[in-house]
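Next up is a structure, given as structure tokens.
Heads up, one of the protein chains got dropped from this complex, but the rest are sitting where they should.
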Amino acid sequence: MAEFVQFLFSGLTVGAVYALVALGFTLIYNASDVINFAQGEFVMLGGMTTVFLGLAGIPLPLAALLAVIFAMAVGLALHRFAIETARGANAVSLIMITIGASIFLRGAAQVFFDKQFHTLPAFFGSEPIRFVGAAILPQSLVVLAGAVVIVVLLWTFIDRTLLGKAVIATAVNRLAARLVGIDTRRIVGFSFAISAAIGAVAGILITPITLTNYDVGTLLALKGFAAAMLGGMGIAAGAVIGGLVLGLLEAFAAGYLSSQYKDAVAFLVILTVLFVMPQGLLGRAKVERV
Amino acid sequence: MMQKYMKIAAASIFAACLAVGSASAQVKIGAILSVTGPASFLGDPEKKTLEMYVADINAKGGVNGKKLELVVYDDGGKPNEALTFAKRLVDEDKITAMVGGSTTGVTLAIIPIFEEAQIPFISLAGAIQIIQPVRKWVFKTPHTDTMACEKIFADLKRRNLTKVALISGTAAFGKSMRDQCVAVAPKAGITVVHEESYGPGDTDMTPQLTNIKGKAGVQAVINTDFGQGPAIVTRNYQQLGIKLPFYQSHGVASKQYINLAGPAAEGVRLPAAALLVADKLSANDKQKPVVEAYKKTYEQKSGQPVSTFGGHAYDGLMILVEAAKRAGSWDKAKVRDEIEKTKGFVGTGGIVNMSPTDHLGLDLTAFRMLEIKKGDWTLVSDSGS
Amino acid sequence: MLRHTADRIPAVLRRPFVQRLSAIAVIAVIAIVIPAFFPSTYYYRVAALVFVFAIAAIGLNLLMGFAGQVSLGHAGFMGIGAYAVAIGPTHFNIPSWLSFLIGAALSAFVAFIVGRPILRLKGHYLAVATLGFGLLLAIVFVNEARLTGGPDGMLVPRPVLFGWSVRGTETWYWIAAISFVFGAALAANLIDSPTGRALRAIHDSEVAARVLGVDVAKQKLVIFIISAVYASVAGSYLAAFNGHITPDVSGFLRSIELVAMVVLGGIGSIAGSLVGAALLVMLPQVLTFLHDYEQMVLGLVVMGVMIFLRAGIVPSIAAALSRRRA
Partner (left out) sequence: MTILAIERLSIAFGGVRAVDNVSVSIDEGLVFSIIGPNGAGKTTLFNLISGLYVPQDGRVRMRGEDVTGLPPEQLARRGLSRTFQNLQIFFRMTALENVMVGCHRHETVGIFPSLLHLPAVGRQNARTRAAAAGALDRVDLSAAADKPAGNLSFGDLKRLEIARALATEPKVLLLDEPAAGCNAVETGELAGIVRGIADDGITVVLVEHDMRLVMRISDRIHVLANGRTLAEGTAAQVRADPAVIEAYLGVHGSQEAARAVG
């Protein structure tokens, strides 16, 4: 039981991070059909910027806020100067652009930050909480709570505000959205900014647990992408569920099966799910209209 | 529009050719380092060290009447790229000697090129396969992983602990050291009762450690890996409240590890070179002046805490320079012979005594067993526990 | 809209068979002549690498350009080919040339087994499935250290063919160049054949191809297998040429690099695959003078090419030239 709970929380914490990255993928994909492989770099920017502003003597809460704003600015710039300029390019070219952007951002982080690993102090100390025999870090709960808050905020925003409705409209049908007077270009830019902010917040929340350096984005993007697809691309709830499932799979595979092959187990399950449900867990089969 | 970009492209290619082709009467020292990529925390301090000391040597007039020119290429940790750069160093840059190869994979890949070109090659990577069997032109400065295992096992024996659990990273260093430790364990009277591993970039190792915790009979835990993994393992170790003696490898021999692991690092032991405890060495320790000087120089100029990895590069460069001085020329064969004759060289990694059958020249005394206390390294005396 | 699409058709696809082969003949002539300008064997190595990666890129291009299916796991097949020529002679005493063939056959077999279920997926789902497949292979190469040497890799015995030991950078240049020309010719042949037409049709409209009697699943599988064999051959060459192999050959980043070669050079253009491979093999060599800024510039180049030459280098330049002529 203690083991199970330990694995469960390990999986949920890691899964929450995947979920947030997957959510970033989903937002941008819905608004623009672009799979943004630079999504992981937003996570990196959030953590690294906070660390370095902190080192420069800025109080951490302010540093974190500035880091999120900085990541949003980078997200907007990515949209404005790369995605927008390449409008009309095919999907693979756009993905390639985001891969180029991620190489660029990683390269820039190497130069302007450094190549070392860094950490941030845990928000509420690092004394583990004992729970039915398992030891859980307070920061894990912060990550989980943060993920919940982000999802709720996002849902409220989408569901309750006009801007949110415009985002939905753009996702459903871009042409129709334009026809009813929605500036879809701004909506897409806005999605990039929000995705960047979510990524940056995730980066700040997890750095006390997972550490950060210029290179952390690559793997997170990969896992986040897999999580988004597992849940069903373009479905926000799918991204969250996909992320959590992936995290839990890894934790339980490492705990109960083989830690050597835990990533293999996770991807085997993803492959199996896709073979059975080609649109992911929550994706509904699209009827091809001809 | 199009034309403009083509022009820019052409110009930059031209500039690159110029940069490559600038010949000089200097002696060229090649270095292929993993400055970026997963092994960048090896390559980065190595590069900084080499640059610092080459500038320093040149400021003092160079060696054998010639100034050194350092040609550094970044392989990003990829052996295929390293091979191409090795070819370039030999064919284009026409280097006289080579210091580098941050990782074992890269070093093993590029060895044939330097063997064939007959250029002295001092590797900065860990594995014992680099110098065993002995290759005429290949040397290395870091202690082997096997030695680290033996050092840890010896310490365990002193504490009367014989049953260990291993948790290793699956990336190059961790896996390779894990293999070495498993191989030499029986000889040292140590039984590996349980093994776990984790992937590069993994962020939570509590499942693996939970399994170790639940395994009966484990008396101590050894973590073989470098990078951020060991710091996370250390934190998870504390999180789960595991009380068993915990050993890290020489792969975390940098103050950064303590900073990242925080209070969780208290009581962790690891084998490492004297460099880390420069200020705590006894005054009559032969290595003290060397390591103190290097530590001071490195930390001043780079603004980062010293690591033993940069120290390996220092040792490599200095062994090469000393050998060239003894040879009185930069003739490759003569320099090689002199490297092989290196005796009593005091480096950051230990006292080096090479021979035709030993291209490393370090023994177990080069390693110090350290324990982390109050956020700093302390020496574990060889007699006590 | 329709006109616009037509403009982006790579010119090479519109020309008849003979002209297509003449383009390859030009590449062949360049491959023969260019070594005369190589100052040292270093250039032979870089050029040989270009051809080796171009072989893998052509294979992937057949899949992406003609059938419209993306694979983010193609380096996995390179890994199979690479480890075949390493493991065969080392552990099983199988001669290198036979190991090479076994590797290609094994790649084809693996592609056949995983192809059916994977190729049922569409678009990004296919991407993530192939990505997962490539990762699985890489994990196996890392973990099965007894056979593969683990992350540090293993030595690849020098191939011996009819008593002749294949060695030397120049030899490998010629092997790679000839193989590339051969591989490119095969790929070009395919374009103007029943299979090629079926594949191109699938790329434009799967549903139309189906109602015309094209067995889409089978055609995709066939081209997936062929592209796997191309990658496997490239992997075998790379391993034997380097004499040492690590799991890095089959990693995710290699797969991405292969896709980048195809996309940057031009999807559907065989010459584009060569240009894309040349760009990505040579850029890290050319950019060394930038030191720490190399990665940033590399990223900018990738973005720039895609933004300004969005159909890929070769098709975009070809289109620009034909516009100027017109």
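Labels A, B and C are assigned to the chains in the order they are written; within every chain, residues are numbered from 1.
We adopt the following convention: a contact is a pair of C-beta atoms (placed from the backbone, for glycine too) under 8 Å apart; a residue touches a chain by one contact, two chains touch by 3 or more.
Treat the numbers as computed from the prediction; the structure is a model and nothing was measured.
Residue in contact with the omitted chain (choice from C:102, C:118 or C:209): C:209. Taking the complete complex into account, C:193 is the one of C:22, C:165 or C:193 that touches the chain left out. On the side of subunit C, the interface with the absent chain consists of residues 2-3, 5-6, 9, 13-14, 17, 186, 189-190, 192-198, 200-201, 203-205, 207-216, 222, 226, 268, using the contact rule stated above.
By our rule, only the chains that are shown with their structure count from here on.
Of all chains, the one whose CA centroid is most distant from that of subunit A is B. The chain pair with the larger count of C-beta pairs in contact, out of A-C and B-C, is A-C.
Look at where the CA atoms of subunit B average out and do the same for subunit C: the two points lie 35 Å apart. Shown for subunit C are the residues in touch with two or more other chains, namely 143, 292, 294-295, 304. Residues of subunit B in contact with two or more other chains: 35-36, 170.
Here subunit A touches subunit B in the complex through residues 3, 6-7, 9-10, 13-14, 17, 110, 114-119, 126, 128, 135, 137, 206, 209-211, 213, 215-216, 218-219, 251-252, 254-255, 259-260, 262-263, going by the rule given at the top.
Only residues 1-2, 5, 12-13, 15-16, 19-20, 35-36, 72-74, 76-81, 83-84, 87-88, 90-92, 103-105, 108-109, 112, 127, 129, 170-172, 175-176, 179 of subunit B touch subunit C when the two sit together in their complex. Within the complex formed with subunit B, the residues of subunit C that make contact are 39-42, 45-46, 49, 142-143, 145, 150-153, 155, 169, 238, 242-246, 248-249, 284-289, 291-292, 294-295, 304, 308, 317, 320.
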